[in-house]
Every structure is written in structure tokens, then in C-alpha cells.
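Attaching a single structure in C-alpha cells format; questions to follow.
Only one protein chain is missing from this complex, and each of the others stays in its spot.
Up next, chain A:
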Amino acid sequence: MSARPAASDDLPPGWTRHIAPSGHYYYYNKATKQSSYEKPAFSNASVAPGESKSSDVKPSELSKARPDPSTAGDAQRKPALQQPRATQSQDRSSWAAAYMPGFEQQQKRQQRKRRKEEPVLMRELSLKPWCLAVTNLGRPFVYNLEEKKSLWMPPPDVSAALELIPREELILMIARCRGLRNPKDGSVHFDATQAMVPASEVAETKPIGLADEEDFDENDFVEPDGPPMTSGIIRQRNRSPAEDDGDSDSESGSSDSSSGSGDSDSEEESDSDEEKGENEAEQVEFDEEDIEWQIQAMMAENGLDGEEDIPYVEKVKTFRQMLMDLNVNPYSNWETEMNKLVEDTRYFMLQTASERIAVFQDWAKERIAELKEQKANETRISPEDLFSEFLRQYATPKLFYAEFKRKYRKEAGFKDSRLSDREKEKMYREYIDKLKKKK
């Protein structure tokens, strides 16, 4: 939370006042790690456990306002399907851990990067008390102004109203929520954008969806108009399966209802592009890719400038530079080497996993050719020469070969695998004979 500690003159000791991203004041006690929207009273300095719960407004408020994902999901899903899907997503993390080297580290990294989800833009619908709002992760939901109720899954009459919104406008709205920068150009072409209201003006929309993830700190808070690159792999990971199902259902449901079937078709196709051993991270990336693609397509349609106009060749160049800088092993496989790269921002120069793999393969091919050439140019010392050099250092007439071997078998010079044991013994004997003759 973007916290600004304020003067705590009228607060009990230990409490400080901060401003939440929504603009509300909230109060935080550093000692007991409690936070509350309500101003803490002076009288109960030592807060009883029951008391602390009731004063902790956030979670309770959340559970009220947050649409119940399981019920929302059930509306669309057949009950028979529910069971296998739930177990599947449960198993997935353990699965991925088995398939993917370094999966757990990746998971930790993503937990760290995870960002708070909150509504950014709102737009009134033709059906009166209802609004369409979009979160900073680009997920749309509907909000009832009168009942102050928000739902991931729009009721049937509302989804009919949603269908009236032009698709371009919806895409633009999502894009802006996710951090598209030039909204001015957009508003020229879509005069309906004036209807969009920053959601922070409507106070009660705030507690939505994943607002219960409070484990991020000030550094993790990303401004809503940050570059879309940073909002890459931030989507939730550790949610319960039921919640996961509900959300994905509502996502697909709302996109179906609002933007027609063409949208979800394209999702389907590019999704299948992924490798069969795909993990969740790739799915999450795909969301980002898809929206990026939508924005680009929209830009092309309207003749607007994309916000990043780096030619593809340049992107590939930077990506390759990163491969060189981070000491990637060209002989290794992509799944292993990927773990070295994901934290670098240049990793996101290329947007799809298949592009990255293709560039990696090309780079590896060239790099290996280079390395081979280097090796060929180096003056080669034959293994015999190496071993006779070793003998000159260590061999004495006092030892038989067996004893010599036992003594020095762990030395690098002895271990050289290109000579067989028999050859080594022969060389050793000849050398010892020579030594004896000299004496």
C-alpha cells in the first residue's frame, strides 16, 4: 500500500495513520501488526483478540463485497465437470514442480512480484444501476451502484447490456487499466471513453477480488500507468482451486458476453501454441500476450502509434545480448536456462514463449559454432603428451604402476579419460625403465 505515515497526535500510542491507494485513511499498529480503516479508540490499549477481529474492517468488508466465485462458477459449469477440474488445478503445482527445473524458485519470485488487484476504470451501462469496471490486471467485472454489490459473473440481463458496448471500446478500457499510456489519442477515436470514470472516485468499488492479498509492501506497489511490461507475471498463483475456477469462468464468461466469439477463438488458438508440458507461468504470460496483441491489432486498425515502436530485429538483438550477458549455456536446454533469464527485463522484449525459444535455438547454434571454432584454433596437446608431462612430475621408480595409480588416481592429470588404463600402464613402465637406465 502506498503508505504515508502521518502525524499521530490523536491516535493511541503505537498507531500511525496512512493513506491507502484508494485515497482512504487507514490506521496501522506496527507493534501488533493490525490495520484498520476505523480510527482506533484510546480506551482499549490492549486489544482483546475478539475485539481486533471486529475492528479489522478490511477482511469482513471484502468477503461481503467480493463476489462468491464458487456460486458464480456454478451458474455456468455443469456439476459433473467441477470435481475433476478442481483436483487438476490442485495437482498442477506439484506436477509442474516435477517437470520444470527450478519451478519452486519461480513460484517464489512470482509471489514476491504479485500485485494488488483493484478497479481502475468504470463505465455506466445502459441498464441503470449497473456499471462495468475493470481492474488494473485488466479483468472486467460488473458493479451495482445501488446495492453496492460487485460480481465477476454478470447476471443475464446485465450481460445483455454488456453486449451493447463496442468491442474496441472494451479493449481500450482494459488496455488503459493495464497501463496503456496515451489515453488522449484513444479518446479522439472513441468518443465513448468520456463515459469511463476512474474507479477511485466511486469509493465502494474498492474491495474486489483479490484485495485480501496484503503481503506486498510499498516497493511492490506499481502505479496504474506503469509500463505494461512490468505487469507481466503478476497474476495470482496460490489461490484455492475453487477460487481459480470461479475467476477463470467469469473471465471467459464476460469476454464471451461482451466481445463476441472472435476474441475467445483467438485465445483458444494461441493457447494451444504452448508446449504440452506447459506450466501455469506460461498460461499467465499468455494473458499478457493476448492483451498486448489486442492492443496492437487495435492500434493498427486505427492508425495509432504503438507505445513501443522497437523493430523486431532490435528486440531479438537485445534478447541475444541478454543471453550473452547472463552466461547462458548454449549446450543446455531452454527449460533450465530460462530460470537465469526471467528476472531480467529484457526477457520480455519477446512476447511469446515460442519466439523466445526460437531465438534461443538460433543463438545457441551460432554460439556453439563459435565455440567449436575457438577450440579448433587452440593448439591441441595430445593426451599422450599430457600424461607424459604428468609422469615427469610424479613418477618414481620406487612405485609399481598399481601403487602409482592408487596414489594419484584422483589427480586431474591422471584422470584424463582419453587414455585407457592399459595405455597408461604401458607409458608408465617405459618411463620408469628410462629413468632406471639413466641412473
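Heads up, the rule we're going with is that a residue touches a chain if its C-beta (ideal position, glycine included) is under 8 Å from a C-beta of that chain, and two chains touch if they have at least 3 such contacts; residues count from 1.
Definition applied: contacts and distances are computed from a predicted model.
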(message) According to UniProt, what is the chain that's been left out of this complex called? Choose from "Ribonuclease P/MRP 14 subunit", "Pyruvate dehydrogenase E1 component subunit alpha", "Cytochrome b-c1 complex subunit 7" or "G10 protein".
(response) "G10 protein"
(message) With the missing chain put back, one of A:K30, A:K128 or A:K365 would touch it. Which one?
(response) A:K365
(request) Just name the one of A:Y25, A:F42, A:Y312 or A:Y331 that touches the chain not displayed here. (result) A:Y331
(request) Using the touch rule from the top, list residues of chain A that touch the missing partner. (result) 85, 87-88, 91, 94-95, 98-99, 101, 252, 264, 268-269, 271-273, 276-278, 330-333, 335-336, 361, 364-365, 368-369, 417-418, 421
